[in-house]
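Apart from one protein chain that is not included, each protein chain of the complex appears where it belongs.
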Amino acid sequence: MRYLLRRLAESLVTVVLILTVTFFLFRVIPGDPARILIRGPGITREVIEHYERLFGLDKPLIVQFGLFVRETFRGNLGISFAYKIPVLELLVERMGNTLILLVPATALSILLGLFLGVLAAWKRGRPLDFALQVFSLGFWSIPTFWLGMILIMLFGRTFSTGGMITPGVEHGSLWSYFADLGKHMFLPALTLVLIMHGQYFMIMRSQLAEELTEPYTRTAKAKGLRAGRILRAHVVPNAMLPITTLIALNLATLVAGFITIETVFSWPGIGKLVYRAILMRDYPVLQGILIFLSLSIVLANFLADILYTVLDPRIRYR
Amino acid sequence: MERILSVKDLRVTYRTPAVAVEAVGGISFSLAPGEILGLAGESGCGKTSAASALMRILPHTAEIGGEAFIGGTEILSLPEEEMSKIRWRKIAMVFQNAQAALNPTKTIGYQIAEPLMIHLRYPRRRALEEAASLLARVRIDPKRLTDYPHQLSGGMRQRAVIAMALACRPLVLIADEPTTALDVMVQAQIIELLKELRDEYGLSLIYISHDLLLLAEICDRIAVMYAGLVVEVAPTGGLFQRPLHPYTRKLLGAVTVLGVRAQRLETIPGAPPRLAPPPPGCRFAPRCDRVSGACREGMPPLEPVGKGRRVACWNWRGEDVPS
Partner (left out) sequence: MAEIKEAFRTSPFGKAGLAIVGIFIILAIVGPYIAPYDPWKTADEIEDILAPPSWAHPLGTDELGRDILSQVIHGTRITLIIGLSAAAIAVVVGTVVGVTAGYFGGVLDAMLMRITDSFLSMPFIVLAIVIVSLLGRSLGNIILAIGLVQWTQAARITRAQTLSIKERVFVLRARALGAGPFYIMRRHILPNVLPLVFANMTLVTSLAILSEAFLSFLGLGDPTKFSWGIIIRYAFETGAVSIGAWWYFLPAGICIMLVVLGFSFISNTLDEALNPKLRRGQVVI
């Protein structure tokens, strides 16, 4: 319990620090610091004045920071230059699409990575381990968008590759809608799984390799358990404890993959939004996405720590 | 005489791409029903490798040679699948460090019950009931079934590990320094418990330790190992009254002259030889006070020298040469 309170305090400090870094990054940079965030082309006078007042742009930097933190916690992330709507609205709308693609792809990557990682660690130093390492590390070394481009070139005619659903088609049933979605999702999801699983593979392999050297595995073998059962009942569950934390810790590294893959496949999610924001110099959107994703990752890490505490009896009974 | 376990020319070699290290160089011994055999020697002499070889729980880099029969079955050449049925049912082991030997995230009860569910196909409830009575037998409150290893004291953990080893009523139990980490009081309790269990279950026991005085308290016979080989086997009384091998004499000297248990065997001058490759001649020669020409030429065989005694020394009759 005390551990969790400490983690909670730490997470809050982390949140404040993230906001600090973001705030000063966008304002201490050369150019017209304070105002670029609200003075997009084509935004009306009244809106600009409203936001100038809200964020206190005529006040000292420190007051501005206070107002920025307040507005952020209220969910006010500014207004998009390009779309002329509040950034949060835009993010919430796009996040759904990103999650449709990212959640199944990540889940599959984790399963595949963990499965192959168990195999490799078990056969460490033998041919199967070698082959799996070349396979998983090989894919890990490929830029996501490049694999996406190759898959489009090879299978673009079999599967749909632009957007989430075929434009202009009225879907009579939910079934035909999902079929269309699946056809669009297959290639981007495949790309993500092929590339992302490598990271989980490496985490699992090294974690399991350490776990396998623990003397209790020898006890399990001495008890007459077969290798499959030793892995399933003892080693993998124990290795999974730190792995929940490691998976959460590595969430930030997923972002590069899905941003570029959404760009390649024109998937209308957060990643596509980032791409557009870079092109249009839509700074409020970039700032909003940075804050939004960072805070999500802090939250995920905190939840993973809670899970770890609940699952590990060594901590639970302390 | 009937033998529950007989080991012939057991060898263990660890191979890495660079070197092959011989940890056990061909040892033979046997075990009568209900007998407690002590395996003595300094750390690194191959005691634990030999025991692990009998369980076939060595890493893949280890190569096992020789033969070992348990109740008529040769186990060293059994396919892995068959061997996993022998483990814990015919031959079980109590490990040195109970803390490390137990899975930290599973309850004591589960870990004791697990082999019952696997080998004897007990349903979970019955296995846990049996685990409770085993715990009671080793004088642990059966309520602690649901405890995790870190919640038990050191002595309790070691007794729990013993209960675990007894679950399937094995014929042979190997105890590998089961009391090293424990204080003297607890040590004595564990030894007492093992003796009781031997009588009750008709166990045959191999007790591994570097501590000869400890072995004297529990063993019927003692085999002394040096550098991967057995150099002397004798009934406990005989060994202590008249040790024949110079190495045994030194071990006993180290114990009795100083008279303190704390004095470890490492006090013998010189260090055990590195085993890759074995030096020619008697392996103990570099540290021996009785070296003669023969000692430099060949390792003496383990020969019978009297009632139930064997020794591997060219000069076991001779006197120490004052150095």
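The letters A and B name the chains in turn, as written, and every chain counts its residues from 1.
One rule holds for everything that comes next: a residue touches a chain if its C-beta (ideal position, glycine included) is under 8 Å from a C-beta of that chain, and two chains touch if they have at least 3 such contacts.
Nothing here was measured: the structure is a model prediction, and the numbers come from that model.
Please identify which residue in B:Arg15, B:His60, B:Arg124 or B:Arg169 touches the non-displayed chain.
B:His60
In the full complex, which of A:Leu108, A:Ala209 or A:Leu307 touches the chain missing from this view?
A:Ala209
Touch as defined at the start, partner being the missing chain; which of A:Leu91, A:Leu132 or A:Val298 qualifies?
Touches the omitted chain: A:Val298.
Over the whole complex, note the residues of chain A touching the chain we left out.
The list for chain A reads 10, 13-15, 17-18, 21, 25-26, 29-31, 122, 124, 130, 133, 137-138, 140-147, 149-150, 152-153, 156, 206, 209-210, 212-213, 217-218, 220-221, 227, 230-231, 235, 249, 252-253, 255-256, 259-260, 263-264, 274-275, 278-279, 281, 283, 286-287, 289-290, 293-294, 297-298, 301.
Could you list which residues of chain B touch the chain missing from the display?
Where chain B meets the chain not shown: residues 17-18, 57-61.
Operating definition for what follows: only the chains that are shown with their structure count from here on.
How many angstrom between the C-alpha centroids of chain B and chain A?
Once rounded, the distance between the two centres reads 53 Å.
Okay, in this complex, where on chain A does chain B touch?
Residues of chain A touching chain B: 126, 214-216, 218-226, 229, 233-234, 237-238, 241, 312-314, 317.
Which chain B residues qualify as touching chain A in the complex?
Touch list, chain B to chain A: 52, 55, 57, 60, 81, 84-89, 92-93, 95, 97, 100-106, 114-115, 118-119, 148, 150-151, 164.
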